[in-house]
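All protein chains of the complex are present and in place, except for one that has been dropped.
As written, the chains take the letters A, B and C, and residue 1 is the first residue of each chain.
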Amino acid sequence: MKLDAMYQEIILDHYRNPHHKGLREPFDAESHHINPTCGDEVTLRVLLESAEDGKDALTVADISYDSMGCSISQASASVMTDLLIGKTVDEAMAVLEEFTALMQSKGKGEPDEGVLEDAVAFAGVSKYPARVKCALLAWMAWKDATVKSLATQKEGAV
Amino acid sequence: MKLDAMYQEIILDHYRNPHHKGLREPFDAESHHINPTCGDEVTLRVLLESAEDGKDALTVADISYDSMGCSISQASASVMTDLLIGKTVDEAMAVLEEFTALMQSKGKGEPDEGVLEDAVAFAGVSKYPARVKCALLAWMAWKDATVKSLATQKEGAV
Amino acid sequence: MTARELDVETIRADFPILARTVRDERPLVYLDSGATSQKPRQVLDAEREFYERHNAAVHRGAHQLAEEATDAYEQARATIAAFVGAPADEVVFTKNATEAINLVAYAMSNAATAGEEFARMAVGPGDEVVVTEMEHHANLVPWQELCRRTGATLRWFGVTDEGRLDLSNLDDLVNERTRIVALTHQSNVLGTVNPVRQIAERAHAVGALVLVDGAQSVPHMPVDVTELGVDFLAFSGHKMCGPNGIGVLWGRGELLRAMPPFITGGSMIGTVHMDHSTWADPPQRFEAGVPMAPQAVGLAAACDYLNAIGMDAVAAHEHALVEYALKHVGSLEGVRIVGPTDPEARGGAVSFTVDGIHPHDVGQVLDDRGVAVRVGHHCAWPLHRRYGAVATTRASFYLYNSFADVDALVEGIREAQRFFGVARS
Partner (left out) sequence: MTARELDVETIRADFPILARTVRDERPLVYLDSGATSQKPRQVLDAEREFYERHNAAVHRGAHQLAEEATDAYEQARATIAAFVGAPADEVVFTKNATEAINLVAYAMSNAATAGEEFARMAVGPGDEVVVTEMEHHANLVPWQELCRRTGATLRWFGVTDEGRLDLSNLDDLVNERTRIVALTHQSNVLGTVNPVRQIAERAHAVGALVLVDGAQSVPHMPVDVTELGVDFLAFSGHKMCGPNGIGVLWGRGELLRAMPPFITGGSMIGTVHMDHSTWADPPQRFEAGVPMAPQAVGLAAACDYLNAIGMDAVAAHEHALVEYALKHVGSLEGVRIVGPTDPEARGGAVSFTVDGIHPHDVGQVLDDRGVAVRVGHHCAWPLHRRYGAVATTRASFYLYNSFADVDALVEGIREAQRFFGVARS
């Protein structure tokens, strides 16, 4: 049965025990995304911080979220926070890109496990176009919130 | 060839030498009808008169018209005036009904030559739905104008 | 009811797609007819025959093909009109039920600037439009937008916990300010069949119009516009064994004549000058452009197909299926039916939630077993909010479904519970 290919143990684990869930302070920016076909929602906050050395590179200091949705969307949010927290924004954006490409690969992607780590488990989901949106929901919300946060940081910098 | 069945000599004669054509005074009511698919037009006037004996029966004293259109619509107007002028309104309405039925018969009507006279020549036209409107244009205008005239007569009578 | 029992096997043989397999060669169990129905060979043949023998632009030519095409189109109109007990010239073809409803809503806002002749249909500030909380977005959003364009006020009936329309405030909601009441005949989520007549009587008593969304009723039960006692009925071809791309608006002749046009262009005009135009009579007034004649012919073939089986028989068959489904799905532990659990005045849509499993995941397990259902809010988002559900899983039935299909559904739900570890046993 194909179900196991989609619902890998890793996904079910994150679904049952999501990491970093719950909205936290402090944060720079928040975004709220909805999947209009099923009504699933996520509210997501990001906190960016300048690296210790005071140079330009910003780091993803925290991602917190509240969400309602299916196993795929919940697990994907959880895996994402594990992956992105602690990375620089540039590194995180690169991961987002890699994950997006995997999800749009219609089951034909060859995920880079070095970059995606646990997120490679979602490879099977990419065969189900209707579920790709679920897997991407939190990622899109993160991108959105990060872009907002960067915009604020810039303003602040001026 | 089927053309002859549609364009009977009688029709072509009326088309080339239409009877009662041209707008005349006096008249009780006028109507203007257009065939929206081809732009053909007719302006038609009727004059109704009380019968000599002063009783209720109204007579079609005159029908005059100006028109632009194809052979079928022109011939049909001409034949109609021949048929209806001089009849009582009730008789004329009966002829209209017979003619309408013939035109809607899709080539299967058995026209009553006693009632329709020259108008039986249009039997062939009823096989061509797109031309039925042409054949009926003047008749519909006559009906319209007559109804208007009757309405005015009634008001006058009150 | 003396309805014949349906010979489901024979019927299924008419639907080529039902013979296919999905996901690793599993036979297809199609339980998504509420979204769109499958099409019998007879319908596809009729449409193809039109294209291959009679295709031409209808109402626009004087050659033989144009005559044949026009004839086929108008014959189709007559057949479809008769299917709902209406005269042919009261039936307008649209692209789907959604357009049919929008047509009425736009005619009402257009009436404001369309001249004296159409003033009767106009609405404005102080006027009210009434819908229900169980509407499909297609019968909700167009009315929200009508109100936005005109300044009228939108009001709505609520629903009871049992999934029925709450009519307790009927007389308050439908009052002298009400211009139109728009409601669904049968809910696409709850399955509920609404007491349209009762509401129409109140509406007419206060001078309001009534539009019924028949997208989920006309395909599934005998519907007669006179018996319904309403003013407008909208439905879609694709949900009743007909082609996509065609919908129907039936309207009382007198009202259609009082309505200004919606979409304008060719074939709906009286005369056209550069600076003004006049309109053809209905139904042409509402059918601008080259119409979907092949689809009309296909939909007429669908009506013939359904008539040959008998709409009474179709309704009885679905009633039996839904009764069986309510019993067997409803009795599963952890499963909650959203909608009446009583099969009376209820059609063949069974929506439910499964404790601890998101509908997407339920749907995925079912799909993996070849059982096609719909998951989500089914274009009835406010209704889902009302019942505290983000989404539901919906099985919907049609004449080609069997009791075995329901068994497959029940088995699939159990499997989902096992897979996600929420089953007791």
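Keep this in mind: a residue touches a chain if its C-beta (ideal position, glycine included) is under 8 Å from a C-beta of that chain, and two chains touch if they have at least 3 such contacts.
Just so it is clear, the model here is predicted, and its values are computed rather than measured.
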Given C:148, C:197, C:327 or C:418, the one touching the chain that is not displayed: C:148
Omitted-chain contact residue, chosen from C:163, C:191, C:214 or C:243: C:243
Touch criterion as defined above, residue of C:251, C:340 or C:376 at the omitted chain: C:376
Missing-partner contacts on subunit C, residue numbers: 16-17, 20, 22-23, 28, 30, 32, 35-36, 38-39, 44, 48, 51-57, 60-66, 94-99, 101-102, 106, 110, 113-114, 133, 136-142, 144-145, 148-149, 154, 156, 236, 238-239, 243-247, 261, 263-267, 269, 271-277, 288-295, 360, 363-364, 366-367, 371-376, 379, 381-382, 385
Subunit A residues that touch the omitted chain in the full complex: 34, 36-37, 128-131
Those residues of subunit B which, in the complete complex, touch the missing chain: 1-3, 6-7, 12, 37-41, 68-72, 128, 131, 134
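Here is the rule we use: only the chains that are shown with their structure count from here on.
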Gap in Å, rounded to a whole number, between the CA centres of subunit B and subunit A: 78
Between subunit B and subunit C, centroid-to-centroid distance (C-alpha), Å: 46
Residues of subunit B whose C-beta touches two or more other chains: none
Subunit C, residues touching no fewer than two other chains: none
